[in-house]
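Missing here is one protein chain; the remaining ones are kept as they sit in the complex.
To keep things simple, chains are lettered A, B and C as they appear, and every chain counts its residues starting from 1.
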């Protein structure tokens, strides 16, 4: 789960990481109140989970109340690459002497944590990594041993940060690592981490991705979840425990297992179609789950045909067949359904469907056959 | 100080690192005796501090006494790239299932130790690093914390060594790190580190460079020093406490300070000459040292002119001048001497030399002038 | 022969008294797996359908001589259970649990590597391992597997593994062992571990490898295959059409920037001499051809 900047900064604050004084506002008046509280000049920042908000006019400096009013009014409701701005973060403007970069994430090939620190912040780290990889000090951290202050000090030295900033940054990195680990982040990134002309260091931005698998030990995440601005269908699927990702094509996909679902997308693509979604109903799905999946897909107007691709393992194919019939009885499914059913209890499942087959409910013997049929119906 | 393979293996043995059973021999009969003791087949290996001995016929397999006799006789006295073979290492031949690479050295940019481990050994690691850098697992080791068995285990995992070898290699790496650190090596390298078909691991080669600065705590290094096959002039200079490196040109160089000596080489090169040597007489050199330096240079038949470049700091120029006169009184210096004298007591120094100047003893006011004069004399 | 587990492998089930543990544990026993004990703290002395339950792994191991453990516990308790298995003397651990926090996995993985070098973890979030006719630990239906070899299977995806087993079995082609390594970012056992074991197993004559987007394990495997593998490998990589930046069901299946794409993986495998197929069916057919030509 990606956090908004303001949520990231609030999360940082829990771990003692310094950020600019500021607060969130979802109206012009609230923005003015925050600005008066933190003191001018302030920066008015659109809260959207997409890059490039600065270029889109989503970040403005305001020197007085009138300017706050003006900018807050303009930015609220602004559409930035399809994301409508509903919240602002207002913070005291910072003078910047230097911009650094700091982050922690999982280093998959090494199965360790990877810290990245650079004296060249404020630009995309991918660009720095490409153009001048030596400007990034990488630190591989054994998850068992963690990061202590001594190692953090070696690291800020190696990164050649300005001397006045080193000890402050070393201490901040230890806190950021704590946030990353005990805070269960997939990513904790500060870009830029700034040094002000008076020699103090704080986070000017916050990019935090939380590991949803750790939700059980973070009741405080509930508030973040409430503000997740998601595709309505993704939201609906999530509530029903389905793993759904919306795509651009016309073939609605339902499969059991992430690998099979991905594979189904690929096969549809190979035979000339394109998928409207990824939907994994998971292992051991029953009739209810199957029916819910069909309803989610059915709410997508792009979908011209639904391809149900099941290989029964723990999931029993007879249960899947019952779910399909249940859904058909409960709601009007707008698109024809092509099914490929194999594996555990496939014979029973096919027998359940047999009496109901027609030109809107079709079975095919193999994945490839089913894909071809679905695509030809979608393109008809 | 670079060690011979056999010395490196003996050094490894001190730290419990397994090597093939073997011993050193400097006659054919000694080679036969070793071979009978370790058991056939054996490998007869020329001991030279230069690469490519295999291609030069310096490494041979011997299945019986006659073959040992034949190969030992051929290899002893062989000239391999200018290095005459005076010693052999005879070891029991090993069956090889896999060849790995392992080394420790100083990582200067990071001011840590750098471990390199690869499942692709037996070839030059520079080639692997160039062609397939992912095949090398790099480990940065904080000299304060060192390398423990847990980290070594993570490392062998990451390097994807064969499973049967991992625990053995992890334990060996801890020993090799101990050899590298408490053994004061600049480099401790095993290439190849082999896995035999019966699943055991040992070092098939040994490349060790000792840090001569640590000699004071390693009386056992005395024996290595005795066998250093050096340029005779380098040996003579070393005995006199001079820092001398032989080169190919015709201008003999004497300077005080490594930087100034390097710079003198550069300037001679810039004005069209080439240096016969690098010679730094060090800081605080006195008349004796200066005289010794002139004698070393004088023994080099390539030298057509001697360029003495002194900037007095701790070294006093009057002492240098006295040393020059002393040397001239003691031995016949074959080449003309061009001096540039500056810094502490330069006026006094120049005054000492003034009565003795002639076309074989010349002073010039600047480094560049002196270089030009020396080169024109060398090329005359 | 088979890899990692066979008819002599004695298995305990951590979480046998839970719903999932009971279901899969008994199903594995019915397949013929030597399920010798269950472990549930506080329930020692009881039994599940005749299988004795112990309070700790150590007790279970001491009583039964088990070397493998099937860990069927919720995400919250999975890391502790895995470490308890290693500490208790188990050397092969299968963790099917989905949804373990990434930081728990990272710590557990490294703790095992650093402190228990002789222990192999399979998973988490994997379907388990089946050596057909001998031993089945996990959630794979035994009836889709066919004993006798000559094919080894290793896969990051559960359903695609079943599909592969099914297609081969239907053509009468058996499997030595089928290993599901799971779709999490830090798998305890990776492709190379399995490929090396199949390469060393005389009864395995060919290997099917099923990868997916995300990470670089397929690329590393390709490099290993190029240098070490003498047996034919057929491969399929799922996710050619996956968009970057979205987790495709599995926590590990995510394309980050230009890294982890299916195309890069397929290219690396093809360059290593692997038979790269574009869908599971094609991969099955290719394997049939290869086996028939053996």
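Quick note on the criterion: contacts are C-beta pairs under 8 Å (C-beta built on N, C-alpha and C of every residue); 3 or more make two chains touch, one makes a residue touch a chain.
Keep in mind the model is a prediction, meaning the values are calculated, not measured.
Enquirer: Counting contacts across the entire complex, name the shown chains the missing chain touches.
Expert: Those shown chains that the absent chain touches are A, B.
Enquirer: One chain isn't shown here. Among B:74, B:132 or B:269, which residue touches it?
Expert: B:269
Enquirer: Considering the whole complex, which of A:154, A:233, A:304 or A:322 touches the chain not shown?
Expert: Spelled out, the listed residue whose C-beta touches the missing chain is A:154.
Enquirer: From the list B:74, B:93, B:132 or B:181, pick the residue that touches the absent chain.
Expert: The single option touching the absent chain is B:181.
Enquirer: When the complex is taken as a whole, what residues of chain A touch the one chain not shown?
Expert: The list for chain A reads 119-120, 132, 134-135, 149-151, 153-154, 157, 160, 162-163, 166-167, 170.
Enquirer: What is the set of chain B residues that contact the non-displayed chain in the whole complex?
Expert: For chain B, the residues touching the absent chain are 106, 108-109, 111-113, 126, 142-144, 181, 184, 186, 211, 213-214, 216-217, 243, 245, 247, 255-263, 265-270, 274-275, 278, 280, 283, 311-314, 342-344, 366-368.
Heads up, the rule we're going with is that only the chains that are shown with their structure count from here on.
Enquirer: Which one of the chains is farthest from chain A, going by Cα centres?
Expert: So the farthest one, by centre of C-alpha atoms, is B.
Enquirer: Rounded to a whole Å, what is the gap between the Cα centroids of chain A and chain B?
Expert: Distance between chain centres, rounded to whole Å: 56 Å.
Enquirer: What's the distance between the Cα centroids of chain B and chain C, rounded to whole Å?
Expert: Here chain B and chain C have centroids separated by 51 Å.
Enquirer: What are the residues of chain B that contact at least two other chains?
Expert: Answer for chain B, listing residues that touch two or more other chains: 150-151, 154, 157.
Enquirer: Where in chain C do residues touch two or more of the other chains?
Expert: Correct list: 110, 113-114, 220.
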